[in-house]
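Some notes on the structure that comes next.
Here the complex is missing one protein chain, while the rest keep their positions.
After this line comes chain A, so read on.
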Amino acid sequence: MGKLLMKGNEVIAEAAVHAGCKYFFGYPITPQSELVAYMARRLPEAGGLFLQAESEIAAINMVYGAAGTGVRVMTSSSSPGFSLKQEGISYLAGAELPALIVNIARGGPGLGNIQPAQSDYFQVTKGGGHGDYNIPVLAPATLQEIIDLIREAFEIADRYRTPVILLGDGMLGQMMEAVEFPEKPAVKETHKEWTTTGTRGDGAPRVITSLDLNAESLEQRNEHLQRKFASIRQNEARFETLYCEDADYFVVAYGTVARIAVNAVKKARKDGVKAGLIRPITLWPFPLQPFIDTRDRAKGYLAVEMSAGQMVDDVRLSVNGRAAVSFFGRTGGVVPTQEEIYEQLIITAGGGDVNENGI
């Protein structure tokens, strides 16, 4: 196929088509609108269907209906619109319906702005909607990685009967990079025996619901969900490390911030500081392994985010008190620079506890 120069939002859309997604229910919001527009043009020619819903709430519920028929289906939004989808996401989790939801996050809270941010981390990784549930969250750092992760997202969704979130930020959505799609779309479809498509001679009617009025049986249902989440924790955590074998100090960053942090880590190593990078690729489940591997010898961790300090909580839990954890963040759509991260890394290496309370 060769390399193509594409925008992040368009890569997400094309990657979904390659992964066998035929149905998209969307609603415009900056900075993810190119994704919706791309699907409106692309899906009909791929034999699928694009429908613009009247709201994010309607869109996620259309996804719920379509997911119940067993097809690969998705929607996308950005932070304020993503908040509106939370009700539907809780229902998808409760009714165990596979679907992909993309959040190209922007500055908040409230209407915030349209610049890149990572301040929806709590919302996507800690449940977000009501009830006891978690959702696998994938956080690509490059446009090429989007292509792999979208395919994996649909496979995880089908394998565990769960919604999956792809979390990017406005920068990832808007940037252009050269990408290469696999020659033949590799679609691994799962047989789904639980769908509601009309019985058509296939036994008794089926029901898709998250309701259970009996406390004991709803508890059993929750225990089933928790076993599933435990299995996802066990099998689906993904991460990347750089220079971690001999590092003393570890920068922890995901998505676009990780790309900037790489250069700060490289510069610090040149200047004699043994720095490494841990890049979580799944934010839930948060990858424990790179911290287990390093926390007993680490001299310090520095979490860097485009938020006031959200992922840093998971870093602290993973380090579990065995080393100092400091934090550096910018908010409101401000992107931390390589120099700023380098500076914080040097302070961390000097034993200083940088901005322990936030920014």
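As a working rule, a contact is a pair of C-beta atoms (placed from the backbone, for glycine too) under 8 Å apart; a residue touches a chain by one contact, two chains touch by 3 or more; residues count from 1.
Heads up, the rule we're going with is that contacts and distances are computed from a predicted model.
Peer 1: The hidden chain: which UniProt name fits, "PadR family transcriptional regulator", "ABC transporter ATP-binding protein", "Putative spermidine/putrescine transport system permease protein" or "2-oxoglutarate oxidoreductase"?
Peer 2: "2-oxoglutarate oxidoreductase"
Peer 1: Just to verify: which one of A:I208, A:L288, A:V334 or A:I347 makes contact with the chain not shown?
Peer 2: Answering carefully, the residue with contact to the hidden chain is A:I208.
Peer 1: Taking the full complex into account, find the residue in A:I57, A:L218, A:A308 or A:I347 that is in contact with the omitted chain.
Peer 2: The one listed residue touching the chain not shown is A:I57.
Peer 1: Among A:Y38, A:Y91, A:Y121 or A:F229, which residue is in touch with the absent chain?
Peer 2: Only one of A:Y38, A:Y91, A:Y121 or A:F229 touches the chain omitted from view, namely A:Y91.
Peer 1: If the missing chain were put back, which residues of chain A would it touch?
Peer 2: 23, 25, 49, 51, 53-55, 57-59, 61-69, 71, 73, 87-88, 91, 95, 196-201, 205-211
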